[in-house]
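Left out: one protein chain. Kept in place: all the others.
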Amino acid sequence: MPGKDLMHPCVDCKDAESLFTVRKRQLCRDCFIHFVGSKVNRHMSKYPRPQNLEDPCPQLLLPLSFGVSSSSLLRQLDADIQRQLNKPRPRKSYDLHILVVDPLSAAYDQSYEAVQKAFPMHTYSRVPFHSVFDYVPEMQDLMWEYAGPQFADDPSRPDQDRLAAFRAAITTATSQADVDSVLLTRLVVGFAQKAGCEAVLWGDSDSRLAAKTLAEVAKGRGAALTWRASDGMSPWGLRFEYPLRDWSKVELQQYKQACPELADIVVPDNPPSDNVLTKNLSIDELMMRYVLTQGEKYPGVMANVSRTANKLQASSSDDTPSCGLCGNIIGNVKGNSGLTASSQSGERQDTQFCYGCMRSRPDSIS
Amino acid sequence: MAPSTCFHCHQARAIIIRPKNRHKLCRACFLQIFEAEVHETITGARLFYPGERVAIGASGGKDSTVLAAVLKTLNERYNYGLDLCLLSIDEGIRGYRDDSLETVKRNAVQYDMPLEIVGYGELYGWTMDQVVEQIGKKGNCTYCGVFRRQALDRGAARLAIKHVVTGHNADDVAETVMMNMLRGDVPRLSRGTNIVTDSDASEIKRSKPLKYAYEKEIVLYAHHRQLDYFSTECIYSPEAFRGSARTLIKDLEKIRPSSILDIVKSGEDMAALVPQERSQGGKSRQAAAAAEDESAGGCGSQNGRSSGGEMAAMEKQLAANDAAESRETEIGHPTKSFRPTGKQVKVQTMGYCEKCGYISSNRICKACSLLEGLNRNRPKTAIEVSVGIEDEESSTTLRRQMERTHLTNS
Partner (left out) sequence: MAQSAPEDGEISIAVEFTGGLELLFSNERKHNVTLPANLDDGARPDIAYLLRYLVDNIMQDQRKEMFIMEDNVRPGILVLINDADWELEGEEKYELQQGDNIVFVSTLHGG
């Protein structure tokens, strides 16, 4: 409706007061949500809408941490599916299965209730972190070899205690964060396989992907970036996808503000404490801190990091053994004649672990 | 804390804890193992052949001084049969390079190696002092880096030597990997970790025998062998060592000391995962490009370290791209087509500079392009592909200087 008297009209619809400044553009609420949604929907459009109503559509697993990013992804995918169902020939191009993993120390009761109420169309499941013993059958072997002889596992104890004991046997912040993230991935993959899902939709923001990329590079797992931070086939035969890769953490926080239905769902982050000394951070935390602080000054450069990772192409050779724990390849990528792995790392020949996991093992440090 | 004994000899007092594996070593075992590992790198990568003439790019700084000392030691210990000499670049910075060149001259005596010094003044007609006088301190590092690269090749050619070794260490390689991740520069990512960059085009092979050596160990090696090296900041780039990637790497080292080599390992793997473009093939092209990158963007005495300014420039460029993109993709419009999984990488092709004949990915090489600007009496920091190609007002300085170089050679 031209002629409306607006102080700062939205640059897109020019019909409403702008409320958000996104990438130097002033947008109203609807156009902002649309802007975010358009990039997510574009990602999802690789799943074609079925010809017939009865045709089965792919099951996709969305791990939900109740953080800003994965909650925003759910909100957006829910809207995408609604949109599909509102068309003249309503049919979904994919089904969502939402998985909540309760960490060892907390439970997400309220958010879990709220999210099911807000987005009731989807299937929901909730498992504790220690159910990794159920979904990763070789967990005991992995723990024993990883933690070494000084770790005393008692298989008669409850899984929760065994997992806690294993984590306690890992001394550095970096290795602990690394094992947590690897085990969480394994749990999600194990669950997705049992639930018949063909892909996992990770809610990582671009900032998170950048931090993850830099952290994996720093931990010697550059080879795993083709699925750890890019859209690609994981070693377990499930695709990993990152539909929020175009949006930074800051932008998704704005998105959350624009979507009041997320208010009861998102569990606020523990504010990153600035007074932790750098040397006491984990590598993952250091990189997140780096990406967030540098992102204030150089948002474009930080956004570039995950784009770089996304340009790498998975190695074509299938015969390379992969790490029993994290799934990364063991040894060098085909075509890499570098000497780091062979002579410089002291890597054992008989191990089922990759270079990165060998570096993280407790007895590699003393 | 009780003094620790050496992990290797179990006798002497340990004086170093190794970043790579946390082994505690005494002075003698450390020096010996450090040298043995450089030897392993040299033999593992088959860097040299018996009788080869090799020029050590020497700045007088810690890395090249250690490189010279270790190569001399290994050459004698393992009978490599190398004919070693020192090759220094004189950028023409009074009060900075003068002192470090004095160090190199002492090194030449200490290691009994011939020394060749190549000056920017004689090569380009411009010393760095003159460049700075003309363009100011901002952006001068670009000139210095671009000029240095060719200067080393020219110097080697003058000595009729086909192999230049440089003091790049694991920290430098790790920093390059991180910088290329930040730059989003996939082609460079595919070559930045190579230990050897050679090309049929320039006839000069370059290698980094200290590629797997931690900077910390290089400094301690120099300290414990009491090597004579010179260290300072370049007077024209006081901000150089606040480089973003550098700081990140030093922070990482504090958290997990091994991580520098871990980044190198990642970099080597990622290089093998860069999609091979059909038109990109050919060893010489890639290598030439790698050689071109090596010292671009920063001070060679700092081995091409990144500066804060580089990040800012990168951000500006990316912001411009981004703005262009969001203008392109009309926001109100739904998806047209989802790009399939194929991953595309921009292609770089290599040819020769039309002015000086040096290998270049553009029609005019960076050095000539910069010289052209200087000679036209105005600063020029951004080098763009098509700039200045059409006008035929040519900078002949470089060609003339090079012709002279060839003449003196023959």
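Order of writing sets the labels: A and B. Residues in every chain begin at 1.
Here, contacts are C-beta pairs under 8 Å (C-beta built on N, C-alpha and C of every residue); 3 or more make two chains touch, one makes a residue touch a chain.
Everything numeric in this text was worked out from a predicted model, so none of it was measured.
Colleague: Thinking of the complex as a whole, which visible chains are touched by the chain that is not shown?
Modeller: Touched by the chain not displayed, across the whole complex: A, B.
Colleague: I'm checking contacts with the chain that's been left out. Which of B:13, B:137 or B:376 qualifies?
Modeller: Within the whole complex, the residue contacting the unshown chain is B:13.
Colleague: Considering the complete complex, identify which of B:216, B:265 or B:366 is in touch with the unshown chain.
Modeller: In the complete complex, the chain left out is touched by residue B:216.
Colleague: At which residues does chain B meet the chain that is not included here?
Modeller: Residues in contact with the chain left out: 1, 3-4, 13-17, 24, 27, 59-65, 100, 103, 171, 215-216, 218-220, 223-224, 229-234, 240-241, 246-247, 250-251, 253-254, 299, 301-303, 305.
Colleague: Please identify, in ascending order, the residues of chain A that touch the omitted chain?
Modeller: Chain A touches the missing chain through residues 277-278.
Operating definition for what follows: only the chains that are shown with their structure count from here on.
Colleague: Measuring centre to centre with CA averages, how many angstrom lie between chain A and chain B?
Modeller: 36
Colleague: In the complex, go through chain A and note every residue touching chain B.
Modeller: Touching chain B: residues 12-13, 23-25, 31, 34-35, 38, 41-43, 45-46, 172-174, 213-214, 216-223, 225-226, 231, 278-279, 281-283, 286, 290, 294, 297-305, 307-315, 332-336, 338-346, 355-356, 359, 364-366 of chain A.
Colleague: Show me the residue ranges of chain B that touch chain A in the complex, using the header's touch definition.
Modeller: 20-22, 37, 40-41, 44-45, 177-178, 180-186, 189, 193, 195, 212, 244, 248, 251-252, 254-256, 258-259, 261-275, 311-312, 314-315, 317-319, 321-323, 326, 331-335, 338, 341, 343-345
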